[in-house]
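The complex appears here without one of its protein chains, the remainder shown in place.
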Amino acid sequence: MNQTIGQTRPTSLLYLDGVSVSFDGFKALNALSFVIEPGELRAIIGPNGAGKTTMMDIITGKTRPDEGQVFFKGEIDLTKKDEAEIASLGIGRKFQKPTVFESHTVWDNLELALNRKRGVFPTLFYRLTAEDRARIEEILVTIRMSSRRDDLAANLSHGQKQWLEIGMLLAQEPELLLVDEPVAGMTDAETAETAILLKEIARTRSVVVVEHDMGFIRELGVKVTCLAEGAVLAEGSIDFVSSDPKVIENYLGR
Amino acid sequence: MYRILQILFVALCLLISAHVVGSRAADDLGVLVDQLGAAKLSDMDDRIAALAKTGDAKVIPVLEALGEGELYQRKSDGKVFLVKAGGADLQLVDPVTGADAGATPKAAMQKVKVNNAVRRAVRSALGGLTLFSEDTGARLKAAQSMLQTPNADALEAIETAIAAEKDGSVRKVLVEARAVTLLVSDRPDDQKRQAIALLAEGNGRNGLAVLTSALATADVSLKPDIEAAIARIEQTQAFWSAGQNVWYGLSLGSVLLLAAIGLAITFGVMGIINMAHGEMVMLGAYTTFLVQEVVRNSYPELFDWSLAIALPLAFLVTGAVGLAIERGVIRFLYGRPLETLLATWGISLILQQSVRSIFGPTNREVGNPSWMSGAFDLGGLTITWNRLWIIVFALAVFAALLFLLKRTSMGLKMRAVTQNRRMASSMGIRTPWVDALTFALGSGIAGMAGVALSQIDNVSPNLGQGYIIDSFMVVVFGGVGNLWGTLVGAFSLGILNKFLEPYAGAVLGKILVLVLIILFIQKKPRGLFALKGRAVEA
Partner (left out) sequence: MITSFLMRSFDRSILIAVAILVGLAMLVPALNLLTAPDHPLHVPTYLVSLFGKYLTYALLALALDLVWGFCGILSLGHAAFFALGGYAMGMYLMRQIGARGSYGNPLLPDFMVFLNWKELPWFWHGFDMFWFAALMVVLVPGLLAFVFGWFAFRSRVNGVYLSIITQAMTYALLLAFFRNDMGFGGNNGLTDFKDILGFNIQADGTRAALFAASALMLALCLILSSAIVRSKYGKVLVAVRDAESRTRFLGYRVEHIKLFAFTVSAMMAGIAGALYVPQVGIINPGEFEPGNSIEVVIWTAVGGRGTLIGPIVGAILVNGGKSIFTAAFPEFWLFALGGLFVLVTLFLPKGVVGTAGAYLARRRAQRKAQADQMPDNLAAEPMAAE
């Protein structure tokens, strides 16, 4: 497996090879390897404790792997960088629990996320330009929240917070978007809308979605990777993966 | 048996002296004593030495009286008497026979003059004489005084005493005293060499001074021996002083452990920043004070038990206060650690001021029971009983707590609640009660620490403030949520502190330790024994 995966590194957007990490003896990831191509929308499924969140922690620099390689765009070694650097490189992350800045307005949330210089002094003397204003307006339309721009994020519903967070990720203009359980706690209508939104987003960038909701994944209709016990169990179309006996045993149940 | 031998020895001595000086002994003594009265101050040394040489036990009261200024000379005939103060007249006592010699008006008598030089001579002469006292304690004291102020004249007396001495500890001191005295005498060099070798073997607190002064005056041939012996002693002393530092460090560590161990529960296990923790210690100390007051006034015979009575009471009192604080304030602030910090700081101010209003701002007297006073020597170490007991107590509390947390169902519940509150609650554990009891337990342990700390610290309303920063440092340094970390943290900080002190001084040493901890936390923000994994992130 490592042989074949090694050749794909130069052309890949995200490349993980033999990544392992353990906490106090518990192996959260066990020689995990997979590759995301530029422009790809990928779904990742797996039972609780399969290492999905840990994998995201490693890609975004929150956790350092004990061993293994993680490369972005074929040559940038992510294991040597911290969260802020990785975010500036163009990797965005949406948390499992919606995390927005509750004491800021929807507009300010997006303004903060906007892909501009993020140092102390640029932000201190920042002035909202017409271009930035237009960009934020555009995102507000995309996430269907134009009418709520001046509301505090704390007053949004759960689903709206999820969307606002996705909007913030769009403002970040990442090349790779990691999305952790975007439809957890959403109504069916909201779920369907979110699927459309994500597909829209995936037209211009790569997206990795971690999700439990099989219906949602079917709706996305993309390549699926199933993780279990910190390693890849199966990879392929949703129908291929969901008929794999190991996947049924480990995850879907009989 | 020992007693009989002693009496036999005294009898033997008397027999010999009787044989040598014959029946004139009593008269002789009288003459010698009378000469004291006539002597000039400059001659007194010789007169005292002559008296001491008789080795007669009757000389002791005479010399003692001389030192105290209670020896008088009768103006009419120059006879010298011991004097007992009695009204306007002086009661005379014959120095030789000890018989009453009637009363005389003060004007008829003249005090025998003494100055400091005379007093010194009296003391050293008495030292030689008391070497043969029947009381072991008195002999030990005499031997120690000979060791500290070596006097060549006493050498023979010491040697006689060694031959006669049966008590091991006195004998040991005497042998050392002989060696020290020998060096200042005019004995032959090979004897001196032996003495030097002997001094080099001991831990040499006195030997070093004697050897150093002997180095200046000694024969050239002896000098290399003395130098080698000095080097040897210094090495031994360095070893023991390192040992002493470790001991002081352990002692400080046990105090830190006691102060921090309650915090290891409330902060370490529950994550509550209790700034009133020090005041729990203070309340424990005041409980001890109250218990001792009652005991002193009503049951003085129970005084040695006062700490044992205070311990459970302090636990209950501070535990109850802790329970009230948790139920009244802290439970509304779970999940808001910074607010908890502020509210408990406010509580600490209130507790301090309450105690100040009730007991006054000054230190209160808390006594040491007899089994905690005094000290004993272990090799070159001096170990005080109270410090030793506090180390034992700290370890006992630690062990008991460890047992409680790991082996009882209450401990299991506590750990369950702190690890996963929701899950524990759905398993039927009444989490609010577990919180309250855990906090009360931590507070109660702080109170018990207060009982122990009342033995070595001033019991005042500010007692707790001195410990709060140190205890947080210990818990954070050791690693939050890990009792063993607290143990290791307390003792390593204690020892580190005591090893820095000789080089940097007490205050600078403490500053250095604080700076080191601050730097350490930068390196390992979760402490020495950090918990890892996802649970920590939350």
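Letters A and B mark the chains in the order given here, with residues in each chain numbered from 1 onward.
Definition applied: a residue touches a chain if its C-beta (ideal position, glycine included) is under 8 Å from a C-beta of that chain, and two chains touch if they have at least 3 such contacts.
Because the structure is predicted, anything quoted here is derived from the model rather than measured.
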Selected residue (touches chain absent from view) among A:Arg9, A:Lys62 or A:Lys199: A:Lys62
For the chain that's not shown, point to the residue among B:Gly69, B:Gly98 or B:Gly346 touching it. B:Gly346
Which one, B:Ala228, B:Ala242, B:Val294 or B:Ile518, makes contact with the chain that was left out? B:Ile518
At which residues does chain A meet the chain that is not included here? 60, 62, 82-84, 87-88, 92-93, 95, 99-104, 108, 111-113, 115, 118-120, 123-127, 147, 157, 168, 172
Where the missing chain touches chain B, by residue: 273, 275, 329, 332-333, 337-343, 345-350, 352-354, 356-357, 465, 469, 472-473, 476, 507-508, 510-511, 514-515, 517-519, 521-523, 525
